[in-house]
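As you look at this complex, bear in mind that one protein chain is not there, while each of the others sits in place.
On to chain A.
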Amino acid sequence: MASRFVAFTSLGRRALPNQWDVIALSLIFGLFVLVARGSHDMVVPLPSPDSAPISLDYAYLPYYALRTTLRMFLALGASLAFTLTYATLAAKSRRAETVLIPLLDVLQSVPILGFLSFTVTFFLNLFPGSVLGAELAAIFAIFTSQAWNMAFSFYQSLRTVPDDLAEVCEGFRLSSWQKFWQLETPFAMPSLIYNMMMSMSGGWFFVVAAEAITVGDTTIKLPGIGSYLATAIDAKDIRAVLAAVVMVLVVILLYDQLMFRPIVTWADKFKVELSASQATSKSWVLNLLARTFWVRRAAAPLEGAFEWFTSLRLDLPRLGRRRNSSPVVSRAVDVAWVVVIGLIAVYGAWHAVLFIATTLSWGDVVQTIGLTLITMLRVVVLLTLASLVWVPIAVWIGLRPAVAERVQPAAQFLAAFPANVVFPIAVVGILTFHLDPDIWLSFLIIFGTQWYIVFNVIAGASAFPNDLREAASNFRITGWSWWFKVMIPGIFPYYVTGALTASGGSWNAAIVAEYVKWGNDRVSATGIGAYIAQATEAGDFPKIVLGVGMMSIFVILYNRLLWRPLFGYAERRLRLG
């Protein structure tokens, strides 16, 4: 009977897992097993410091990479939780906003790497005798490199939710919880995901620095790529360093393909745009999952649970922005709020000064100012050099779509690569050729961050309007005037975005780049970064506080006085379209 046969096969085709299920399931279960293995080892007791658990055998590398990746994702999860709460509070409460946003701005500028020694001590004391304390310290260090820009982007999205959509939610009387999941979070999604990717790149730099850390007499080496690298450096094993480099490349490639690419593709639907955009991203993983049957079936209850969770009414108490009592009372509370915050700030500053003053004097302050100026000079000169080299090249690439298409992913990839992994190689060069570290170590500062300039300028040049290019060539504008009247103003907003990111990264890099080790050889340049790194090694906490504090003040001033005005100008006057 033909009809029955058809029914049977169609039934069979539905119920049996298809080949895509097999592939997807092996991916998913593989992931589960890896996570379980990695996390199991996180809570074992701390081995004695001299047992040296890190092996330079290549066979251990994938396991170390797994541990490192797990740390990064845990930190990313923490950053996400922080973002959803902190930024929401800042966006919904006017009073919280007055404190939280400046705080975020400062946290963004502070070279957190300098505080590593403090957080490590804190977490070790929290869980004495267990690896967990050290793990948490490392995760916290990564968290501090990831959270701020994510929170900022989420806050900005919350403040720019389209009015009409907000009115729909209010008109249909959705509770603030429902509105958060139906409107605000989806609206913020594209920029949040972009910032998560940037954060992940930034996190690599920290994980390498945070896994193997020496504070005074305590040396901690958590199993991971960072510790592997540190061990390789101690042993002067250049082959092991290269192996670590390759491993990092592989891991970055994997999580990009398996995680970020699918998420970015999926998040395309959250873009608020009038028509379907031309360039849509593609992901083979997402296609694979879409073709499976069992996996999708298995995911349905999860989806349902999430749906139920976000549809709860949960009438949370409304935070300040809408309901105001009498203006006089409200004003009085405002003043009280500012006074309380001010007092806390003064108390904190006073304590910091007292702490520094226990062992240090004005002479140290003057010294750190001088050192910070030297580091600033280094950052400025190298950014200028990098710009002079890369802007023309990036423009050349960006104006050729075929080339740009190939170079752009490479540039983004290089930006994600933790430059400190290759520092030892540079040190070997400096030692071999007896180069001046004050000059040659400087290049390491910009080594990892120059790529931000490259890929932003490529994006800018690709987006440069074709009619303006045609007009320029029609009126035969060439040479200097082509650069200064046509191209540079056109790419300027993109350049500023790239250079701003590069500059922030460079300050952080200075702490690692100005003081580099190779076995027992130490190469250091004069600067605040080396000052902080040496103080950390010696466990001299007042010096660390002074150094990081001074650096933070300089970074904040430098950003406020140089980058913010430039950014404002570029957005106001030079943004095309």
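Heads up, the rule we're going with is that contacts are C-beta pairs under 8 Å (C-beta built on N, C-alpha and C of every residue); 3 or more make two chains touch, one makes a residue touch a chain; residues count from 1.
Convention: contacts and distances are computed from a predicted model.
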| item | value |
| --- | --- |
| Per UniProt, the name of the complex member that is left out, chosen from "ATP-binding cassette domain-containing protein", "Circularly permuted type 2 ATP-grasp protein", "NADH-quinone oxidoreductase subunit H" or "N-methylhydantoinase B" | "ATP-binding cassette domain-containing protein" |
| Contact with the hidden chain (one of A:Leu165, A:Leu242 or A:Leu399) | A:Leu165 |
| Touching the absent chain when the full complex is considered, from A:Ser175, A:Thr214 or A:Ser330 | A:Ser175 |
| Those residues of chain A which, in the complete complex, touch the missing chain | 162, 164-165, 167-168, 170-175, 178, 182-183, 186, 189, 269-276, 311, 313, 327 |
